[in-house]
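All protein chains but one are shown in place.
For reference, chains read A and B in written order, and residue numbers begin at 1 within each chain.
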Amino acid sequence: MTAVQDASALPTQQAETGSRPRLLVALTIITPLAVLVGLYMALFNARTDIDQGDVQRIFYIHMPAFIGAFVALGGTVIGGIQYLRTRQVKWDTLALAGVEVGIALALVNLVTGMVWARPIWNTWWTWDPRLTSEAIMVLTYAAYIMLRQGIENPEQRRRFAAVYGILAFITVIITLVITRIRPDTIHPVVIGPSVQTDMAQGAFEVAATSGVRTALMVNMPVWAVLVPITLMWYRIRLENFNQHIQALKMKALS
Amino acid sequence: MTLNSELETRNFLIETRALVKAYGLLPVLRKLDLGITRGEFVALLGPNGSGKSTLLRLLAGLSKPTAGQILIGGWTLPDEAAAVRAQIGMVSHKVLLYENLSARENLRFFARLYNLPPAGVDARLAELLEQVGLSRRAADPVRTFSRGMQQRLSIARALLHNPDILLLDEPYTGLDVDASSVLDGLLRDAHAGGRTILMTTHQLDSAAALAGRVVILSRGGIGYDAPTAGLDGARLSAIYTETTSMVSAR
Partner (left out) sequence: MKTPFLKAVLSIVRKDVQIELRSRELVSSMGLFALLSILIFSFALELDRSARQEAISGVLWVTVVFASILGLNRSLAMERDQGNLDAMLLAPIDRVAIFFGKLAGNLVFALVVGLLLLPIMTILYNQNLLQPWLLVVLLLGTFGFATVGTLLAMMTVQTRARESLLPIVMMPVALPVLLAAVRASTNILTETPIADWIAWPQILVVVDIIYLVACYLLFEYVIEE
């Protein structure tokens, strides 16, 4: 039937299914190298913290990983808003990639935090406001994935996911600012002004030890920009392949 | 487009142009062109999944088209949906009623939503309830009604604001013989009152008897479109089988 061949009327997307673009190839090489350089700066270049010892080095990954999650989940908000405006599938794909990479980086942040907390706070986990709110944040995005799986109609799934992806970002903002609005947290605030210097356990001065600033300056762009963007790009490609296959299946069936 | 065909299209009360609706990558309607003039009674036939309900939901503004145009009474959908909605009454195979409210309360609620002038509402409700034969049960909650009574009330709800267009999505579902013939009568009256009716159904006999024109949808397009003059149920059944099996044989 001719109507099937007339693809222009159907919601197709220019699926990027060819060979990898040059920038992605570059990122594929640069990102792992940058992670290694970051690790070198964190593990060998920075001096050992006087109070905490070697375990403080976790911080160079811990905090940048959260910023990376923030960037990825911010991508979900942008994808959601743009999807609702334009109804182009590519924006929903961006949102989905953002959620999955965001969850992964938030878990990196949580696990490194737990490893650090064991010697410093003498426990793996404590029901501190920030730890709790980040755990809830991860669960929110798990709920996002459950919501997607609960909806049969793909158009409806994308629409609802966009709405929820926008609302869910509230939990990210809460996690970010909670150490400033809940004075009873024991989580240290290293960057920026803090209202709770006496309660926090395990804080340190960025300027106190040599190499700390450098290690942070290197790791921050690696984990906050390179890692999320590279991972999300691959996730988006995977999703495009997936949709391409679905489209071919549909064509074969009809 | 020539001037002539431009003039011709203006006579349609309901018109779709290259209408496409797809769920994900699965197309349900494929560039459907359909025109219905004022006062026609059109029966829309087709197997399950042929896009009948989808077409009705699109015309009612409950669903947005993927591509193409819908024109109703000179208004375009979905941009001028609110204006179009006031002209449309719809009966679905779901009854669209609140079962804990009485028949009259249900109608009164929808009368408010349709902004009917409060002064005439009581009289209008009494008239409608009389018309669908539910006057004596008007104060009873809808959940105590039989399927046929609920469906009649549902038609009263659709006629409440005196719409020009009546869309019916398989109104015969779940009705017994008596209830079906009551429904036949109601539809004849509505059509005689000058309304344009588009009805999907699997009841070929009712379609041949009531409608002035039959459209058979198959594979998201129009497979057959002709007046019912000279058609009876058996003849229509043969045409239906021919139109739809042509497709499944492929």
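Throughout what follows, contacts are C-beta pairs under 8 Å (C-beta built on N, C-alpha and C of every residue); 3 or more make two chains touch, one makes a residue touch a chain.
Note that the structure is a prediction, hence the values are computed from the model and not measured.
Note on the undisplayed chain: of the listed residues A:V55, A:I78, A:V115 or A:L147, the one touching it is A:L147.
From the set A:I166, A:V222 or A:I236, the residue in touch with the chain omitted from the display is A:I166, counting the whole complex. Touching the chain that is not shown, out of A:S133, A:T185 or A:N219: A:S133 (per the contact rule at the top). In the full complex, chain B touches the omitted chain through residues 57, 60-64, 82-83, 85-86, 88, 90, 92, 94-101, 105, 109-110, 112-115, 141, 157. Considering the complete assembly, chain A touches the hidden chain via residues 84, 133, 136-137, 139-140, 143-144, 146-147, 150-152, 156, 159-160, 162-164, 166-168, 170-171, 174, 181-182.
We adopt the following convention: only the chains that are shown with their structure count from here on.
Once the centre of each chain is set as its mean CA position, chain A and chain B turn out to be 49 Å apart. Considering their complex, residues 18, 20, 22-27, 30-31, 66-68, 219-221 of chain B touch chain A. Taken together, the chain A residues at the contact with chain B in this complex read 1, 3-4, 6, 9-12, 153-155, 243, 246-247, 250, 254.
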